[in-house]
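Of the protein chains in this complex, all but one are displayed in their positions.
Chain nomenclature is as follows: A, B and C, assigned in order of appearance, with residue numbering initiated at 1 for each chain independently.
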Amino acid sequence: MSTEIVEIKKPKLKNPIFIEGLPGVGNVGRIAAGFLVEELKAEKFAELWSSSFLPIVLVHKEANAHLIKNEFFFWKGKKRGQRDLIILIGDSQSSEPSGHYEVCMKILNYVKKFKVKEMFTLAGLSIGEKVEKPKVYGVVNDDKLIKKYKKYGVIFDSNKVGTIVGASGLLIALGKYLGIDGICLLGETIGYPVLPDPKSAKAVLSILTKSLNLDIDIEKLDKKVMEMEEFLKRLRDVETRALTQFLKGLYPAKPKEEKPTYIG
Amino acid sequence: MSTEIVEIKKPKLKNPIFIEGLPGVGNVGRIAAGFLVEELKAEKFAELWSSSFLPIVLVHKEANAHLIKNEFFFWKGKKRGQRDLIILIGDSQSSEPSGHYEVCMKILNYVKKFKVKEMFTLAGLSIGEKVEKPKVYGVVNDDKLIKKYKKYGVIFDSNKVGTIVGASGLLIALGKYLGIDGICLLGETIGYPVLPDPKSAKAVLSILTKSLNLDIDIEKLDKKVMEMEEFLKRLRDVETRALTQFLKGLYPAKPKEEKPTYIG
Amino acid sequence: MSTEIVEIKKPKLKNPIFIEGLPGVGNVGRIAAGFLVEELKAEKFAELWSSSFLPIVLVHKEANAHLIKNEFFFWKGKKRGQRDLIILIGDSQSSEPSGHYEVCMKILNYVKKFKVKEMFTLAGLSIGEKVEKPKVYGVVNDDKLIKKYKKYGVIFDSNKVGTIVGASGLLIALGKYLGIDGICLLGETIGYPVLPDPKSAKAVLSILTKSLNLDIDIEKLDKKVMEMEEFLKRLRDVETRALTQFLKGLYPAKPKEEKPTYIG
Partner (left out) sequence: MSTEIVEIKKPKLKNPIFIEGLPGVGNVGRIAAGFLVEELKAEKFAELWSSSFLPIVLVHKEANAHLIKNEFFFWKGKKRGQRDLIILIGDSQSSEPSGHYEVCMKILNYVKKFKVKEMFTLAGLSIGEKVEKPKVYGVVNDDKLIKKYKKYGVIFDSNKVGTIVGASGLLIALGKYLGIDGICLLGETIGYPVLPDPKSAKAVLSILTKSLNLDIDIEKLDKKVMEMEEFLKRLRDVETRALTQFLKGLYPAKPKEEKPTYIG
């Protein structure tokens, strides 16, 4: 397995905070972090690809091939009380169990070079039913963080959050070994993966922006989500089908009932 | 695949014996070694994680994220006839066949640094029926050990024990190449993995404590087991469900209704 | 996983263009590139094998064992306006998702040594129905290439080509990081993998030969395809059955009634 980070530029950052929002349940983290990138006009400075991602490329714009990838953005604090940020978003998490560890270690070792000492990971907490006002739960890698984030309204309760699957959990648990304080913010969501949940993303963002002293109009999120929704849905369809094909046969083949999709 | 050992402290040990008790059939080894750690008040000095473990974190205490891991404890002999010990317990064995070899080699090379020359691995022997007085079978990596341990009541019979699956077997078989004498103690158990078997663990511990000249009240084990049982059952449920998810789809979803509470 | 390139000779090439045509949907790329190799009498100079290919050997000629492999050919431009070429054909793509990345990176790093700065990858676009006059779509790794190849009749439309699975896509997307301009030419084809599609291959070749100023009689393709067809069909049967065996049991069994005969 190999995982590579391709640097586009080398930003100079001062004591930056790392924020992760990759696809997952309800795409809560992906939506929240993607919105942050757009609203802050954060700048991309590195891309990560991994052989543990599915071996497909996505065609964007007129006809431009893009690897399945994760992308690092930076943003510099504008005013007193704001910190420099590194934000990670992406098309996918690993499609192999062991790939999660490799990708997360690669990410952590990379942000560590920027002297990151704090991180937020953003995720959805599947609760199996619709919720009008999603609560936000927190899981930390150091007890001292519980007190700090309770005052922003984060709920800490291991009776509600027993495990975290994938990058959002691994990043903070592995980050502990690298001396990075980490909190995972989990927004309640119904938990059907195909349904992006902007409401839950808003709840998570609300706490994140308060904690980071960011001036962002979260209400614009709904409109953005509608734009993202189609892309994210299509991405997921593509991946599910690609995986099915790999499990079924040797050569990738395009499912016949669909027009512009698979090519071998 | 990567497997890392994170050292918390560097104990100075004299001619230590290595004892392994990871989850397995009836959790016999895990219960026995966990009880030993608690009763001896053994001290943790290193943690091992591996990308061959499932990519999930467990939430303990109020809301603290922990990797799936194996943990090394040490204990120093207190009186004449007692030896220093390194005890390995953990949340899980590898979830990939080839991971077992990598994790076991990592463990062996690590304890080898402490000049370990003898080891016990603790496991369950599935016999398919309830047993009132579980017998303890032994499998060794050197013939000379058979005579030595027969006098403690260990039964040696390859008609009863034809194979050993996982860490308890691999550790002694690989350990042979590293010059470590090893015996696997197998307590008879019914063999349904979901059912921890304290009776079998007691039988194994009884032989182990006699061999090692340890003063431990094994009768307290039953109480401890009830405390552990809930944690171990949930851990297994969580893992089974996580694996199912990985086999079914691309994105991990957070299982709900889990709350493993951590016991020593 | 390991992937090795065995060099047979070291050609001196001037500013060569790299062309890939491996098996895939309708075997469009494989047929087109194989025909090119034969018509140009291109010379083999290197072979690639990978542990991500199935662990079987093919028996060619009287009784000669051949690894499943990819093969590099070179051809030197004969007249003004013709460029030196490196052409890659092969028996198979990776049979593991992560192997695609490893094999493609190995290929790219190898052709990079010959100072390749441009590449064509050839593939089929599955459209689910028979087509009388297959159109050729293009996907690029740099916008500037769209204008360049539109004049040869390539259609660029991400509504028709949303993703590319396997080597043809990964090579251009990864190649971008190595500074290699790449275009994937996709010939429309019905998309049943078992059915080689010479018509689609002709459409792709027609554009390729115009772009490269090659003098090749594409009409001879039909005859060649009939020769190749039997080999390619059997190759696929063999692989499908071998994979099924690996999924079913431990020991490989030799499939019978196979006789792939090798064609250039």
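Here is the rule we go by: a residue touches a chain if its C-beta (ideal position, glycine included) is under 8 Å from a C-beta of that chain, and two chains touch if they have at least 3 such contacts.
All figures in this text were calculated on a predicted structure; none of them were measured in a lab.
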Subject >> Residue among B:5, B:127 or B:216 touching the omitted chain >> reply: B:127
Subject >> Residue, one of B:7, B:62 or B:157, that touches the chain absent here >> reply: B:157
Subject >> Per the touch definition above, residue among C:95, C:141, C:189 or C:211 touching the missing chain >> reply: C:95
Subject >> Absent chain, residues of subunit C that touch it >> reply: 1-2, 6, 49-52, 54-67, 95-96, 99, 234, 238, 242, 245-246, 249-261
Original post:
List the subunit B residues touching the unshown chain?
Top reply: 1, 23-26, 54, 92-95, 97-102, 105, 123-128, 137-143, 146, 156-166, 168-170, 172-174, 176-177, 182, 184, 186, 191-193, 236, 239-240, 243
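What we mean here is this: only the chains that are shown with their structure count from here on.
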**OP:** Treating touching as the only link between chains, describe the layout with one word: line, ring, star, complete or other.
**Re:** line
Subject >> Chain centre separation in whole Å, for subunit C relative to subunit B (CA means) >> reply: 50
Subject >> Whole-Å gap between the CA centroids of subunit A and subunit C >> reply: 35
Original post:
Which residues does subunit C have that touch at least 2 chains other than itself?
Top reply: none
